[in-house]
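Here it is, the structure in full.
Of the protein chains in this complex, one is absent; all others appear in place.
Lettered A, B and C in written order, each chain numbered from 1.
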Amino acid sequence: MTTAVTGNELADTVQRRFPEAVEEASEGALRVAPDAIADVCRFLREDALQDFDLLSSLTAVDYVEYFEIVYHLTSIARNASVVLKARVYGREAPALPSVVGVWQGADLQEREAFDLMGVTFTGHPNLKRMLTWEGFQGYPLRRDYLEPPLPYTWPQGG
Amino acid sequence: MAPLEDNRIFSGVYGFFQGTLSAPEWLAYFFGGFAVIMTVVNGFLLIGTIFTWMERRVVGRFQSRLGPNRLGPFGILQAIADAIKLLFKEDIVPRRADRLLFNAAPIVMLAPSLMALAVVPFGAGSYVADLNIGVLYVVAMSGVASLAVLMAGYASNNKLALFGAMRAVAMLLSYEIPLVMTLLGITVLAGSMSLVGIVGAQGIPFLLVAPLGALIFLIAMSAELNRPPFDVTEAESELVAGYITEYSGMKFGIFYLAEFSNVVLAGALFAVLFLDGWNGYFLPSHLWFLLKVFGFLFVASWVRATLPRMRIDQILALAWKYLFPLSLVNLLLLAAETIAWPDPSTAELWLMAAINWVVALAAVPLLAMVGARTPARPRRVGFPQEVR
Amino acid sequence: MYGMGIVKGLLVTLKNARRKPFTTQYPEQRLEQAARFRGQEFTWYVDRCTGCASCAKYCPLGIIRIETDPNGGNEQDGGTYRVDTFDIDQARCMYCGLCVEACPYDALHMGSNFEASQARRADLVITKEDLIGREKHPSTWFRPQLSREGYDPFSGQSKDWHEAGRESGEWHPQRPETLPGAGDTRATSDGDYR
Partner (left out) sequence: MTTHSEPTIVNIGPHHPSTHGVFRMRLTMDGENILDVEPVIGYLHRGSEKLAEERNYTQVITLTDRMDYVASMTNNQAYVLSCEALAGVTPTERGMYLRVIGAELQRIVSHLVATGFFLQDLGAFATPLMYSMRERERILDLFEMLCGARITVSYMRIGGVFQDAPAEFWPALRRILDDFPAYIDELEGLITDNEIVTYRTKGVGAISGADAINGSLTGPVLRASGVSWDVRVAAPYDVYDRVTFDVPVGDTGDNYDRYLMRIREIRESLKIVEQCVAQIQPGPVRATNAMLFRPPPGESYVPIEAPKGELGFYLVSDGTIAPYRMHVRAPSLINLTLMKQMLVGWKLADAIVSFGSLDVNMGEVDR
């Protein structure tokens, strides 16, 4: 059975390595400061003890006051899984470092989060819209996204 | 060279014009020849059309489904219905296409296979012309068809068609050589280049005498005709429809008919060269010829229903590294045997057959190990400046 | 040996050529369908329908339109409304069957036909009169009393609402509060589920 590593267990190991990174550790997940996310992820992947080598899923959730980026990590060798979270405030240009350097699997998932939620991942090789066409304005999955009244004409996409 | 006069159709029409209508001699001669050509060309195109229907039924049967069965008994009128439909379809010429080449391509594809019919003996004594360089004439005609594919691909201003055309050039030319080598072998064995002569010289069907030649002929001919497993020029899974992507209406119809008629022509050639033409017991000679051709067509449909496509570089490797040496071995073998027994009687033919079979069974796997392997991963071909 | 794989493939194709084709010639021959087939042309019993519109609420696409007359014909003592219009817009329906699942009185059943296509999109809307006048061949989808009885919608004769029977109470969807281990789920006073 996959042992779900809880946020609390992971909190102190991460605390020792990155003193001010951990913002909150709960039963379900470990919340990390957004700008330290790339380093924590690199540590979790490369450290022999942790060895979280498979990024299962990367999601962006819009909680109106902030965006929460959720990372589900899995360790194939240890058959363990952990949930990492990062909160990004502000609605105009929420940004946090990209983890494509750590796992290449994050590439398309970050592009999808950018395309639908508007969260920019700094350091991503080609952060472009993926599911909507290039001329699309707005980020559809945000809670406050309103479809412009019909009939509207989007500029001709790429 | 049997004179034209003793050709039954010609003499019948000539007599009719000369006698009852008492038309001038040249007019009767013209109509006599025209009648012969009409019967041969229409007969051949009719068999081509029947083959389109037959292929769809046979491949359907292989795929455990029925195939066309709505129009006419067993759906036989389906081919004619397709032709009529294509006649009424809109005929689109792409905008910046090279109009002259675009319109000429289908004709250049169909004409050579019709002209190649002149030398094929359909039955005992019924052929249009018995050229003493029959085999050379056929090889010349099959060369022209590859030109048509290039014209169509280049003229239709479509990248995928261009891919199809480029592949066609490479494949058709490199399979010309093993084909010619095999025909050379058969000519050496039969002692004459005229197809009627070859049929006459076949005490035993050459399929038994020169198995290696038959195998190479089959492979090379299916490459010449873009038949699977070599149908890379109009690969529907990669190039949408290859060189005929931009064609619609009757131009596509002519291409389609030309492709299937070429297969029938190949069947006729295989029957003449390897299955002893129209010779056979009990049944009339024409029926034997038809049976052999339809046998070849069944095998062609069978192969088409089963085998996946090979990649273009593997096809070329197969031609140059495998078929070419194999055809040399075959030619060498047959030449040596003809020197040993200049005018082979049936017994000697059986002896030659035995030798050829042994060598064939040895050469095929041996060369397979050496020749046909291509590097699985082609060398990285990049531009001076690697693109991004 | 080099060619053996190809020859084996050819033999497999030949073996299949001898088998009977598995395709059926549609208009003449027909595939026999399962009794639970979720088809078009719903079966609706007007006598059972109380106009509660839980089917309309439950449809993911919201394509069922019900207009009832509350003050009018309240004849039946059970407090049912008389249904004035009951339209199902089959043009947008995806036949998922959730409306049939939601109906507490077994009034609405899935149909079992799939050839109800029309020339104009507007004709695809089934009205109350169509539903009442139609032959009743309910599918046994989510209707265990029909499947227990072995009813076959394709062969059997039209089924009147008396014979359609009704499943016991526990089978039908419950109100949320009977959910084991769930929090307080009653709708709040101002009507929305906050």
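FYI, a residue touches a chain if its C-beta (ideal position, glycine included) is under 8 Å from a C-beta of that chain, and two chains touch if they have at least 3 such contacts.
These figures come from a predicted structure and were not determined experimentally.
S.K.: Using the touch definition from the header, name the shown chains in contact with the chain that isn't displayed.
M.R.: Over the full assembly, the chain not pictured touches A, B, C.
S.K.: Out of A:T2, A:Q15 or A:T122, which residue would touch the omitted chain in the full complex?
M.R.: Touches the omitted chain: A:T2.
S.K.: Touching the missing chain, which residues of subunit C?
M.R.: These residues of subunit C touch the chain that is not shown: 2-6, 8-9, 12-13, 15-16, 22, 33-38, 54, 58, 60, 94-98, 101-102, 110, 139-142, 144, 147, 170-176, 178-183, 185, 193-194.
S.K.: Could you please point out the subunit A residues that touch the chain left off the display?
M.R.: Considering the whole complex, subunit A reaches the absent chain at 1-2, 28, 53-57, 59, 61-62, 70, 72, 76, 79, 81, 83, 103-109, 112, 116, 129-133, 140-141.
S.K.: List every residue of subunit B that touches the chain not included in the displayed model.
M.R.: 59, 62-65, 159-160, 163, 166, 228-229, 231-232, 235-238, 240, 304-314, 376-378, 380-383, 386-388
The criterion applied here is as follows: only the chains that are shown with their structure count from here on.
S.K.: Quick one: do these chains touch in a line, a ring, a star, all-to-all (complete), or other?
M.R.: Shape = other; not a path, cycle, star or full graph.
S.K.: Among all other chains, pick the one whose mean CA position is farthest from the mean CA position of subunit A.
M.R.: Most remote chain from subunit A, centroid-wise, comes out as B.
S.K.: Using the average of all C-alpha atoms in each chain as its centre, how far is it in Å between subunit B and subunit C?
M.R.: 58
S.K.: Mind checking the centre-to-centre distance between subunit A and subunit C? Centres are C-alpha means, answer in whole Å.
M.R.: 42
S.K.: As a quick test, compute the distance in whole Å between the mean CA positions of subunit A and subunit B.
M.R.: That gives a centre separation of 61 Å.
S.K.: Please give the residue numbers of subunit C that touch subunit B in the complex, ascending.
M.R.: Against subunit B, the touching part of subunit C is residues 1-3, 6, 9-10, 12-14, 16-17, 19-23, 25.
S.K.: In their shared complex, at which residues does subunit B touch subunit C?
M.R.: Against subunit C, subunit B makes touches at 60-66, 69, 302-303, 305-307, 364-365, 368-369, 372.
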